[in-house]
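The complex appears here minus one protein chain, its other protein chains still in place.
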Amino acid sequence: MPDLVRVSLAIDKPLLARLERIMAASGYTNRSEFIRDVVREQMVQRDWQEDREALATITVLFKHDQRGLCDKLTDLQHHHHKEILFTSHVHLDEERCAEVLVLRGRPSRLSHIADELKKQKGVLHAALSVSSTGRRIP
Amino acid sequence: MPDLVRVSLAIDKPLLARLERIMAASGYTNRSEFIRDVVREQMVQRDWQEDREALATITVLFKHDQRGLCDKLTDLQHHHHKEILFTSHVHLDEERCAEVLVLRGRPSRLSHIADELKKQKGVLHAALSVSSTGRRIP
Amino acid sequence: MPDLVRVSLAIDKPLLARLERIMAASGYTNRSEFIRDVVREQMVQRDWQEDREALATITVLFKHDQRGLCDKLTDLQHHHHKEILFTSHVHLDEERCAEVLVLRGRPSRLSHIADELKKQKGVLHAALSVSSTGRRIP
Partner (left out) sequence: MPDLVRVSLAIDKPLLARLERIMAASGYTNRSEFIRDVVREQMVQRDWQEDREALATITVLFKHDQRGLCDKLTDLQHHHHKEILFTSHVHLDEERCAEVLVLRGRPSRLSHIADELKKQKGVLHAALSVSSTGRRIP
């Protein structure tokens, strides 16, 4: 990690004690790494709320035997090829599939794509995860 | 703030720069206070997930003219008088009221109370907030 | 409930069976009431995302002995008297208080008020709940 600096943090003893119990419970051995991770989590949430470019996954759960659905999903995805980096597929059981789309773009746009997929007949669920491209959480 | 100690935090420059931009945007002038608040937020969420005693509000939105509802809500609340610290009431318009319950107890129990209130006919919504008694976030 | 209409809902048997198990577990005895509540919950979330007038609570947890804090909190609240309908207060222990603000206004504004309260020194946490005035979830 280049360009590491040290800053001083004032903290009252009881809060520090609780922080260290949480760190231990989570398996962190380095206090700075723990605090940096907590701060980064806030940054990812903030970027999402402010609609700044993000990385996301959409997990689409569907019944592959719904007539015309596979074609429809493919069409829809091509319409959003700029945001969709790639997709992966898993056959869950006889009836059901999950397709995981990995996307990059503005959160409002990514949410819209998730909604469009979800409303198709035969699609049971579409789950959106909120991540970051890392540009804004260095 | 008694028993204040200073700890050193290693952080890479770009992350620190972003942290300071966020602080400024939120109006924080003290870096330590900002980091303490971010850490406390994690603690409140963690206590809630681990079902440890919490402070909460339940905001119940209802139509006061629904027959028998006021009696029913009062009965239910008395049944949970150990968790309910007090309630406040606001007349929203001709038809609708909101009652805000302030509660203290285990999150699983508080969620159950919110569910019980919500399922009554005439209750339009019950919103639960997640806070802390402060014992565990000193 | 005036102006009640009946609409027909097509649903596959396995989904209906699961829905009825959930209803039973939650203590609902009326299927229509259960579905109406699920739909209303979506409406409240949607209004919040679209920044439409909402009802909310902010639970502020603080240390009353922090110098100047009570005055500061009172000043801040008067600055937002248009949104704050009323407040209630609970003495949690020797050291800590919780103040519950009940507010009405645009979500972006209510979030801003919560942030402003949270950043004060001596304020340990500020929790925002998301509810509705009922106008848009009839």
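Letters A, B and C mark the chains in the order given here, with residues in each chain numbered from 1 onward.
The rule is short, and it goes like this: a contact is a pair of C-beta atoms (placed from the backbone, for glycine too) under 8 Å apart; a residue touches a chain by one contact, two chains touch by 3 or more.
Please read these numbers as outputs of a predicted model, since none were measured by experiment.
Trainee: For the unseen chain, which displayed partners does it touch in the full complex?
Mentor: Even though it is not drawn, that chain still touches A, C.
Trainee: Where the complex has a chain not shown, which of A:Asp3, A:Glu33, A:Glu50 or A:Asp75 is the residue touching it?
Mentor: From the options A:Asp3, A:Glu33, A:Glu50 or A:Asp75, the contact with the absent chain belongs to A:Glu33.
Trainee: What residue numbers in chain C mark contact with the hidden partner chain?
Mentor: For chain C, the residues touching the absent chain are 1-19, 22, 31-32, 35-36, 38-40, 42-43, 46, 136-138.
Trainee: Would you write out the residues of chain A that touch the absent chain, in ascending order?
Mentor: Counting only chain A, the missing chain is touched by 1, 26-28, 30, 33-34, 37, 40-41, 44, 55-57, 59, 61, 66, 85-86, 88, 90, 92-93, 95-96, 98, 100, 102, 115-116, 118-119, 121-122, 124-125, 127-135, 137.
Heads up, the rule we're going with is that only the chains that are shown with their structure count from here on.
Trainee: Chains as vertices, touching pairs as edges: which of line, ring, star, complete or other describes this one?
Mentor: Looks like a simple chain-to-chain line, open at both ends.
Trainee: Rounded to the nearest 5 degrees, what is the angle of the rotation relating the C-alpha atoms of chain B to those of chain C?
Mentor: My answer is 180 degrees for the C-alpha fit.
Trainee: Which whole number of Å gives the spacing of the CA centres of chain B and chain C?
Mentor: 9
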